[in-house]
Structures are given as C-alpha cells and as structure tokens.
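Moving on to subunit A:
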Amino acid sequence: MPKVKIDAERCKQCMLCVEFCPRDSLRISERTNLKGYHPVEQCDEESCTGCGICALVCPSVCVEVYR
Partner candidate 1 sequence: MSQQRRKVFISGNEATAEGGIAGGCRHFFGYPITPQNKIPEYMAEELPKIGGVYLQAESEVAAINMVYGAASAGARVMTTSSSPGIALMQEGLSYCLGSELPCVLVNMVRGGPGLGNIGPAQSDYWLATRGCGHGDGRCITLTPYSVQELHDFTAGAFEIADRYRNPVMVLADAILASMMEPCELIPRRDLPAPDRPWAVGPHDPDQRERNIVNSLWVEFDVMEAVSQRLEERYRQAAEEITDWDEFGSDEPQVMICAYGISARICESAVMQANDELGIRTRLIRPKTVFPFPTEPIRSWAERVDAALVVELSMGQFVEDVRLAVEGRCPVDLLGRAGGNVPTVGDVVEKIREAALRAGVARV
Partner candidate 2 sequence: MAEAKLINPYPKGLTEVEMRYCPGCTHGTAHRLVAEVLEELDIIDRTVAIATVGCSVYAYEYFNTDAVQAAHGRGPAVATGIKRVQPETVVFSYQGDGDLASIGMAEVVHAAARSENITIIFINNAVFGMTQGQMAPTTLLGQKTTTSPQGRTVEAAGYPIRICEMLATLPGASFLAREALTTPARIRSSKRSIRRAFETQLAGAGFALVELLSICPTWWRMDPLEAIRHVEEKMIDYYPLEVFRDRLAEEDEGGDTNA
Partner candidate 3 sequence: MREELFMAGLGGQGVNLAGQLIARAGMDIGLNVSWFPIYSPEVRGGYSTCTIVLTDGRVGSPTSEHPTSMILMDPTAVENFAAPLVRGGLMVVNSSLVPERPEGDFRVLMVPANDIAAEIGNERTVNMALIGAWAAGTGLMDVEDVAGSLRAMLPERHHRHMPDNENALKRGAEIGETARL
C-alpha cells in the first residue's frame, strides 16, 4: 500500500502538498508541533498512488513516500 510519511516536526503547514495532491489524500492534523504548526498527515492511504508530488512540492523536505 503506498504511503506518505511526514516528519511532523519539520512540517510548517504551508499546505502545498495538500493543495497539489491529486488524490486529496493529505490533510492538516489536529495536533500541534513544537513550532506551533499543525503538521500535515495522510488521511487516505487507500487513494494514494505514491506519485510523489507531495514530496516534489514540499519546500521543507519532510515528506517520505513509500511505494
């Protein structure tokens, strides 16, 4: 199952990955990281194809894509 792992402490909640995800499988989480951001998390593993666009657009280099 393709999977996206986001380093919650590095995520700055810029939303680019969420916006560019073609499958809407990412969302902002409820939790708060040490910098005060709500890091992005994967909400729908089923729909993820592991295309890697989230990692491509992420300026914080905090997205790992498993396929």
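In picking the candidates, the idea was that all candidates are chains of the complex that A comes from, given by their letters.
One rule holds in what follows: a contact is a pair of C-beta atoms (placed from the backbone, for glycine too) under 8 Å apart; a residue touches a chain by one contact, two chains touch by 3 or more; residues count from 1.
These numbers come from a predicted model, not from an experiment.
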Interface partner of subunit A in the complex, by touch - 1, 2 or 3: 2
Flag every residue of subunit A that touches candidate 2 in the complex, lowest number first. 1-3, 10, 12-16, 19-20, 37, 50, 52-53, 55-61, 63-67
